[in-house]
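Once you've had a glance at the structure underneath, I'll fire off some questions.
Omission of a single protein chain aside, the complex is shown with its protein chains in their original locations.
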Amino acid sequence: MSDQHHSHGLPFWRKYIFSVDHKVIGIQYGISGLLFLLFGFCLMMLMRWQLAYPGQPLPVLGNLFSEKFMVGGIMLPEFYNQLGAMHGTIMVFLGVVPLAVGGFGNYFVPLQIGAPDMAFPKLNMMSFWVFFLGGVSMVASFFVPGGAAQSGWTSYPPLSDIATTGQTVWLIGMVFLITSSLLGSVNFIVTIVQLRADGLSFFRLPFFVWAQFVTSFLLLLAFPPLEAAGVLQLMDRVAGTSFFLPSGLVVAGKALTVSGGGNPLLWQHLFWFLAHPEVYVLILPAMGIVAEIVACNTRKPIYGYKSMVYSIVFLGFMSFIVWAHHMFLTGMGSKMSAFFQITTMIISIPSVIILTALALSLWGGSIRFTTPMLFATAFLPMFGIGGLTGLPLGLTASDIPLHDTYYVIGHFHYVVAPGTIFALFAGIYHWYPKVTGRKMSEILGKIHFFFSLIFINGVFMPMFIMGLAGVSRRLYDPMQYAHAQPTQPLNVFISICAWSLGLAQIPFILNFFGSLIWGKKVDRNPWESTTLEWAAPSPPPHGNFDTVPQVYRGPYEYSVPGQKHDFWPQDMAKEN
Amino acid sequence: MPKYYGWGLPYNASAYGAEIDRLIYVLHVFMILLFVGWFAFLLIALFKFRSRPGHKAEYKHNHFKAPSYLEVGVALFEAVLLLGFSFPIARHTRAFPAKGEALEVRIVAEQFAWNIHYPGPDGVFGKTDIKLIGPANALGLDRTDPAAKDDITAINQLHVPVNKPVVVHLSSKDVIHSFFLPVMRVKQDIIPGQNIPVWFQAKASGNFEIACAQLCGLGHYRMRGFFIVDEPDKFSAWLAKFAPKVAVPAPVPAPATAAAPVVLAV
Amino acid sequence: MSDNLIRYISKPHPVTGVTNAKLGIWCFLASEVMLFGGLFSAYVLLRTGAPLWPRGSEILNVPLATLNTIILITSSVTMVMAWASLAMKEFSKYKRYMGMTILLALAFLVVKAFEYGHKFEHHHFPSTNTFYAIYFTLTGLHGLHIVGGVVVNTYFLFPGSRMWEHDPEQFMGRIECAGLYWHFVDLVWIFLFPVLYLL
Partner (left out) sequence: MEHSTEEIKKHVKVYIAVFAALAFLTVVTVAISYLHLPIFQAILVALVIATIKGSLVACFFMHLISEKQIIFSVLLLTVVFFAALLLLPVFTSGHPHVA
């Protein structure tokens, strides 16, 4: 049932650019995601100069920027705020989500469920190109008058309502990105429900597929309210409405000529209705990747697979009703703040279950310390720190001094940077052989891992100290406040670690491209893994499998007693 | 003079700040214990079960009891945090002092300054009107209002007496700001269109800071105010110095359209 | 292309009992519910926070909106009749009903345009007050959905209907999905009408 002939006849642009093959689209998403991650990281490295050495001209690079951004190499506050807003937006919506969901999801969900493609290939292509438009608008917004959006990635009105044109471009970009995610999530849900291979029941699905399944529901149901909010803010900015503008505003000494009557908190509700589930959109695929890699590299089944599945479903569900813990300081009533504190405490339980199950999976295994396994193992304590430091932020009393400080920055970066992004690196090292037919270099991989691990902790650990000291986030010049001055040496330290972290990515970039040429050629199943993607050729042809796979058992049948090999693939009818 | 700011929590000058600090310490001890225990387990597992010749993975899992205890323990501890710490503290921070017992102050935030408004000896805030806002009258205080005659206004300087409850009524002229007194463990978002009260009581005098904790525009980083806790007599002296001369000529109300030159912008 | 490899395009999945497209369109509609949900939530929050809120019946044109309600309900019936005609293998009837659906949708848009024009003449814009702001946003977004429906239905009336000849089953599935979308747009209006015009 091979369909390879079809794709050979296609012209280049249909095969590699406007392709409907989930694998090509997955690679497109993945590469764009990686490029945006690099771009977003560069924005942050610029900010780190200003934070470490406020008001000093940026050496060499400083002269490359126009007067709009830097004067004599000294960064303007406008530019700092643009960098901050765009770093957040790009990392979340253009970096991690496209790589984790668009890239890994698109490439491996159909393979892991034994499907020839996604359920709606043309829709899939459209999602990517709509995403691409969104990405282009976001980057282009730096060049409109006044520069890019500068009201933070949260874009709280009224500030964002009265901001420069960049904000309008940001909103348009967001509408594109949201539309793309919606189309994508419909595709994932239908694919996972309908196109599983025969015998692949829901409880035989690899955990990664479960993670993508729950993630898709989060995207499907949480993103539209932000689209609604985006439309409302566009109306405020373009049509002069006052959805988020109360009556009687005076900006810079002049009364605003708007009707008023709006409510700034409306935006925050609609925004966080998405943005809290969005946190789980970032973390769930990462957990899925880690589960795959841990099972494969411990050579034993995942501990408590079923409770992990129940936990991830519960986690997804609960993530819709905790959002207002981002708004504890907006003056809500004590009953509602109690409600959101309780839901926030409850949602920590399934996360603890998943993390514990993954850690317990190591016990009794035979652990291979391959590069993907190193990244996956590091994910566990790093995500643990991120999760634990969420605790003081989830209680209103301890949230008071910590809210909107560097403590928050440290907390969520531990979740998404050494958490999710490490898991994504793990996924790249793990699945690279499937996508290219070659392995990445272990030596370069280990260099990449150890330096990244050290420097990333050097970046985020000191932030907790700064946060406890009360240093607010989004400060162009922390030296202005007496309470922020004692921790300024930490800022210098963080910046040096951040730039070193940048250098530590060079081995990865070399490895990523170099291995295309020099990487060791591998067969279908180089890691001796059990799940279905390893039953397809490397790289899989158009249509994926040589024969339609039939599934006989669960996803992690490693070291089954009485078997000759220590792995028993899902599609193997007889004994191995 | 104690050192107010360093690498940990700032100096606590607040009557109820100790409770919040205690919660933060308890939480961090718990977090560190949990993490260290869990991390030790991780390291042992990684070492003990490393792949090596002659070592094989086990298909069957050990039936661990500890994780379920751990889960229950964590859940119980979270319940204790909520019921034993967070809710009682919230009840405390939300229990406003009785009228007349506290010093009442209005603070109107704007890009990028804190306008402080004391009601004066009569204890009543004078009327304000956005039409009156101008370079010399950032609050838009209507001095023709009898209640406004004795009102005292200041910019970026909040003086309060020690050991007396203070209620601050927060509002904003333009965008969202966040009123942050690090030493007082007070932080409250200021939502335009709303009037949100917070209260605190200083237990030590000193020269502290007001910070803005919510991104409010280009000058957010320098929206710094002074927060001065004085002995009661010094505070009264300061108030007296700033009190308006009794016979203030009523200012000519400026029409809304004749907007003053923009002095408050960056 | 790879389409022919993908299962359950025209035949339902033996376990779930639905085709891919049907599950897909329902998921899409679920997201649409949340989109309008966000706007309704905005409406509720603004209204409960407003000291004064106009009764829609006093400032909007109820007779025109009632006419539009009837038009949209009728178009829902013709849409479902178009599908039923295909089920009875009467292709020419399908074309007639589908044509009627599109015409009714266009009539809805024309009435809407009159309403908008009338408001603009009296200098009532989205910026006038929060009521008009949410009125124009909700009806405008709903209008865009109508336009989308007209585009899709026109496609299925003319070029898309060629599929009937070689794969009637899949074509019926498509019309069912288009119908589901169209009824949803009608359903949204059923709630918009009282919320904006009558209350």
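As written, the chain order gives the labels A, B and C, with residue 1 at the start of each chain.
Basically, a contact is a pair of C-beta atoms (placed from the backbone, for glycine too) under 8 Å apart; a residue touches a chain by one contact, two chains touch by 3 or more.
Since the model is a prediction, treat every value here as computed from it, not as a measurement.
Enquirer: Among A:F120, A:F188 or A:F217, which one touches the chain that has been omitted from the display?
Expert: A:F217
Enquirer: From the list A:F320, A:F369, A:F493 or A:Y552, pick the residue that touches the absent chain.
Expert: In the full complex, the listed residue that touches the missing chain is A:F320.
Enquirer: Considering the whole complex, which of A:P54, A:G102 or A:P225 touches the chain not shown?
Expert: Of the candidates A:P54, A:G102 or A:P225, A:P225 is in touch with the missing chain.
Enquirer: In the complete complex, which positions of subunit A touch the hidden chain?
Expert: 189, 193, 217, 221-222, 225, 246, 248, 263, 265-266, 269-270, 273, 320-321, 324, 327, 330-333, 335-336, 340
Enquirer: Touching the absent chain: which residues on subunit C qualify?
Expert: Subunit C touches the chain not shown through residues 12, 16-18, 22-23, 26-27, 30, 33-34, 37-38, 40-41, 44-45, 48-49, 51, 55, 57, 62, 66, 69-70, 73-74, 76-77, 79-81, 84, 87-89, 179-180, 183-184, 186-187, 190-191, 193-195, 197-199.
Convention: only the chains that are shown with their structure count from here on.
Enquirer: What is the shortest path, in steps, from subunit B to subunit C when you may only step between chains that touch?
Expert: When the steps are counted carefully, the minimum from subunit B to subunit C is 2.
Enquirer: Have a look and report which chain pair racks up the highest count of C-beta pairs in contact.
Expert: Pair with the most C-beta pairs in contact: A-B.
Enquirer: For subunit A, what residues touch not just one other chain but two or more?
Expert: 262-263, 265, in rising order.
Enquirer: Applying the document's contact rule, which stretches of subunit A touch subunit C when the two form their complex?
Expert: Interface residues on subunit A, with respect to subunit C: 1, 3, 6, 20-21, 115-117, 119-121, 182, 185-187, 189-190, 193-195, 220-229, 231-232, 235, 239-243, 258-259, 261-263, 265-266, 269-270, 273, 542-543.
Enquirer: Where on subunit C is subunit A touching in the complex?
Expert: Where subunit C meets subunit A, its residues are 1-3, 5-8, 13, 16, 18, 20, 23-24, 27-28, 30-39, 41-42, 45-46, 49-50, 125-130, 133-134, 136-137, 141.
Enquirer: Within the complex, which stretch of subunit A touches subunit B?
Expert: Touching subunit B: residues 77-78, 81, 84, 151-152, 156-159, 162, 245-255, 262-265, 298-301, 303-304, 329-331, 334, 337-338, 341-342, 345, 348-349, 352-353, 356-357, 359-360, 362-369, 377, 380-381, 384-385, 388-389, 391-392, 395-398, 400-405, 465, 468-470, 472-478, 480-487, 490, 558-561, 566 of subunit A.
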